[in-house]
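In what follows, a structure is listed as structure tokens, so that the remarks can point back to it.
The complex is shown incomplete by one protein chain, all other protein chains being positioned as in the whole.
Chain nomenclature is as follows: A and B, assigned in order of appearance, with residue numbering initiated at 1 for each chain independently.
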Amino acid sequence: MRNPPALDVENLHAWYGESHVLHGLSLTVGEGETVALIGRNGVGKSTLMRSIVGILPTRKGSIRVWGADAIATKPHRIAQLGLGYVPEERGIYASLTVYENLVLPLVLSDRGMSTDEIFELFPNLKERRASLGGQLSGGEQQMLAIARILYAGARLMLLDEPTEGLAPVIVQKIGEVIQILKKKGISILIAEQNLHFAGRIADRFYLINEGRVTAALDRDEFLASRERVEVSVGV
Amino acid sequence: MTTTFEPNTITTTPKRTTTISRRLPAVGVVALLILALVAPYYFYPFLLMKLMCMALMAASFNLLFGYGGMLSFGHAAFIGSAAYIAGYAAKEMHLSPILAIILGMAAATVVGWLFGLVAIRRRGIQFAMITLALAQLVYFIFLQAPFTHGEDGLQDIPRGTVLGFLNLGNSLTMYYFILAFTVAGFLFVYRMVNSPFGQVVIAIRDNEARATSLGYNVHGYKLAVLMIAAAIAGLGGALKALLFQIATLNDATYLASTEVVIVAVVGGIGTMVGPIAGAAAVVGLDWFFAESEFPVMVINGLVFMACVLLFRQGIVGTIAAAFEKRRAQGTEESKDA
Partner (left out) sequence: MNDLFNALLPQFFLGLVNGSIYALLSVGLTVIFGLLRIVNFVHGAQFMVGAFLSYLLLVYFGIGFWWSLVIAPLVVGLASAAIERTMISRLYNIDHMYGLLFTLGLTLVLEGLFRYWFGSAGRAYVVPESLSGVVNLGFMYFPRYRLFVVVASVVLCLGTWLLIERTRAGSYLRAAHENPQLLRTFGINVSLLLTATYAFGAALAAVAGTLAAPIYQVGPFMGTHIMVVVFAIVVIGGMGSVKGTIAASFLLGIAETVTKIAFPQAASMAVFVIMAALLVLRPEGLFGRQESTR
């Protein structure tokens, strides 16, 4: 029997209070795949991620993480499915030290990286391990946010705009980290507005508009139709 | 959504609450008035008078919390000061009951002003905690002050006569006397809430920052509402002192503040008749359990807990919401047809 995909979203509807944001969105992320969500601000990329991790409670449709029903799972149990989430605002706790932030998640499997391995991957986090989260730069926060879910042992990662507002050098570094994650066989769903960056790291692409998938492209199609994509997402 | 009142959140519901009370058929109000006029012939006037005093106090709390967004846990200070001052004026200064009531209300207003000086800049939970602490301070002042006679309280307060011939010693006369003040009090609150002043107050409750940026003197408005509410609570307290012919420390304890909160919340916050319904419920429970051994305090507490958990809109709010729902369904059906 084939393994279920890392993530399988089908006909998902989601609401913020009264406002209906996702209108029957469907997509999949296969095991070890890196999939990019392309779309303007406000088309529902963040909402999708928040729906998957259960921060947004009003959802209808189906979300399966490694075959398990994520909607029926309590939010704190979703992490146990092997899901790690890096929110757009990074979610670094300002009143916790870097080290406390790093070891915050419950480690639920032996897949989790040790702090030594993580500090090897992110040497500057090691230097700043005693600083408070609130004192980190944007790039450091992003590294820490990724490091944190590596510590937890996530094998499916949701990265919401990881390069947003960061200097090119840092974006470069994040690209390298993602390549390492790919080599480790981690499945990644990444929301990205930087098409160049997305084109470098992702295997497949979904164009999102008004809470729906408007096109699914593989790598070649994406690279071939860059201009069309740029027009359609208005970047 | 319902017509629950949620302070400090931007909702569209509060407007609906006021329209409901505005649309509340005039028939209902007239019926209530007629009921109030004949009630003492069918029911214990004393209980009804107590009910009206409570309703006035709760109307004050409701004005402050429901329309002004200020949760007061210190109503005992307003009630207690008015009761003592009115009692003192009637007993020691031999003033007429109306003058005594006015002096009592004035005392409560001054206390409200002092509370405002300390607490008006604090919002929500802090405001509640501070008013509670200040009321405790007032309690200790009354405990020490010689004119309150400490634990004994001011006893044998004369009810006196009004206009020289209406002897308030007569329980029916006293009933209509209190009824007149209650009707006046509620009319005043109604007029105020629906005045431009009241609309500004509601706007401040819904979004203080926005009201400030529109150029309103937010703290001035809040202080004014607090003083008006204190005066109305004082009216209830003064009437109660004349009714029971005694003013004691009990009126100034935190339990007195608590009772007001319960009456107002059970009746329905942000509704005009809520305080009356709440007072009726609490007086009714009181009366019903008076015979039994079981302490009323526990019953009140349980009712209140249930109310906060399950019927946050209170008696009147829940009924109004049910009506609203039926009406909405009705219009929907007629639209379909």
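In this text, a contact is a pair of C-beta atoms (placed from the backbone, for glycine too) under 8 Å apart; a residue touches a chain by one contact, two chains touch by 3 or more.
Being a predicted model, the structure only gives us computed values, none of them experimental.
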Shown chains that the omitted chain touches within the full complex: A, B
Residue in contact with the excluded chain [from A:Val9, A:Leu136 or A:Ala152]: A:Ala152
From B:Ala31, B:Leu172, B:Leu214 or B:Val308, residue that would touch the chain that is not displayed: B:Val308
Option from A:Ser26, A:Ser62 or A:Gln80 whose C-beta touches the chain left out: A:Gln80
Residue touching the undisplayed chain, where the options are A:Ile71, A:Leu104 or A:Ala215: A:Leu104
Where the unshown chain meets subunit B, residue by residue: 4, 6-9, 71, 117-119, 121-126, 128-130, 132-134, 136-137, 140-141, 144, 254, 258, 261-262, 265, 293-298, 300-305, 307-309, 312
Touch residues of subunit A, complete complex, unshown partner: 53-55, 75-80, 83-85, 87, 91, 93-96, 100, 103-106, 108, 148, 152
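Note that in this section only the chains that are shown with their structure count from here on.
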Where subunit A and subunit B are represented by their mean Cα positions, the distance between them in whole Å: 54
